[in-house]
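Sending over a structure as structure tokens; questions will come in a sec.
After this line comes chain A, so read on.
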Amino acid sequence: MNRRRARAAFGLAVALSAAAPAWAGSVMRDDLQREVRLPANPQRIISMVPSLTEIVCALGACDRLVATDRYSNWPAQAKALPKAGGFEDAEVERLISLRPDLILLSRSQRITERLGEFGVVSFALQTESYADIGHAVQAIGQILGVADRASRLNEAIEQAVREIGAKALAQRHGDGPSVYVEVDPTPYAAGPSSFIGELLARLGARNIVTSELGPFPKLNPEYVVQRNPEVIFISPAEATQLAQRPGWEQIRAVKEHRLCSFPPDVRDTIVRPGPRVAQGMRAMADCLARVAP
Partner candidate 1 sequence: MSTPQPAVAQLDSAHNGADRLTRLGTWLACCLTITLLLTCGSLIVGTSSIETSLGWLLSPDAQSAVVLWEIRLPRTVGAWFAGALLGLSGAIAQGVFRNPLAEPYLLGTASGAALGVTLSLLAASASVGALAWAEKLGVTGAACLGACAAIALTVGLSRGVLQTASLLLSGIVVAFLLSAVTSLLLLTKPDIWREMQTFLLGSTAFVSWSSVTLLAIVFCVCAVPALLLARGLDALTLGEDTAQSLGLSLPMLRLTLLGVVSLGTATAVGQVGIVGFVGLVAPHLVRETLSVNHRQLLIGAALCGGALLQAADLLCRWIIRPAELPVGAVTACVGGVYLTVLLWRRSRDG
Partner candidate 2 sequence: MADAHTSSQPASPALACENLSMGYGPRTVLEGISLEFYAGLWTAVVGPNGSGKSTLLHTLAGLREPRSGVILLQGRRLAAWPRRERARRLAWLAQMPGVTDLTASEVVALGRFAHGGWLAHRQAVDDAAMHRAMVATGSLSCGQRRLSTLSGGERQRVHLARVLAVEAPVLLLDEPTSHLDPPHQEDVARLLREQAYGCGVCVVSAIHDLSLALAADRLIVLGQQGVIGYGTVREALAADWLSAAFRTPVNIVEHRGVHLWRPAVPPARRSGEVSTRLDERL
């Protein structure tokens, strides 16, 4: 009697384990050097980085997104999704309550450990430079199971960028224009190692900031006056105030009004290393072609 019961229990256990879904996902190493066990076909994805949101949608998986961070605003479908906080203040409660299969994060966000405690799968990707775009597209494509679409996207981006760069260099006679990119009226500048600095370099422009100052140095304003850039990239609000800064009315770019300002939506494409990088670069190239001497 006991033995028969034990056999029945054993058979039940086997049947049950067969009925349980087998984990067919993959293990991938993310940019925090963690080995992440990813689900096979994640259907509920949350992206906490605007550029990663854009990549997911560019790969045609926008429907799988259930929430984004508050700064993700492209495309319109992503903009309409519920928001779960920002970079520093991601709302962990909200994230957990949405029961996601996967959360895409930036490498430097702090919530990764917290999420791990709750058993939520998170994948961290670096999103700072141009090279990171290709890497992120490939990784996300693999996770979503659309690896060949991802490589096609990468090729398209690479080709568009190359074309724009070549066109810009062809139109150039001699050295590119010297450019000062202002990120903040403090003034904080964008150096050559920042994303926008990289794009500028591809367009053949010369950044007045040198690479040893870092990606976003806080400059002494007199530095800009001394370097006398030919073009200044600046926010629209500050563009009108430049001449009032002491000594700046002497700068060539200010005197000859060679300023490049972009509206917020265009600006997003320039500062986010994402699939719209070619768009951003085109906007920059157009402006440079227009105002550079």
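By definition in this document, a residue touches a chain if its C-beta (ideal position, glycine included) is under 8 Å from a C-beta of that chain, and two chains touch if they have at least 3 such contacts; residues count from 1.
On how the list was made: all candidates are chains of the complex that A comes from, given by their letters.
Since the structure is predicted, the reported quantities are computational estimates derived from the model, not experimental observations.
Touching chain A in this complex, out of the candidates 1 or 2, is candidate 1. Against candidate 1, in their complex, chain A makes its touches with residues 86, 88-89, 184-188, 213, 217-223, 225-226, 228, 237, 240-241, 244-247, 250.
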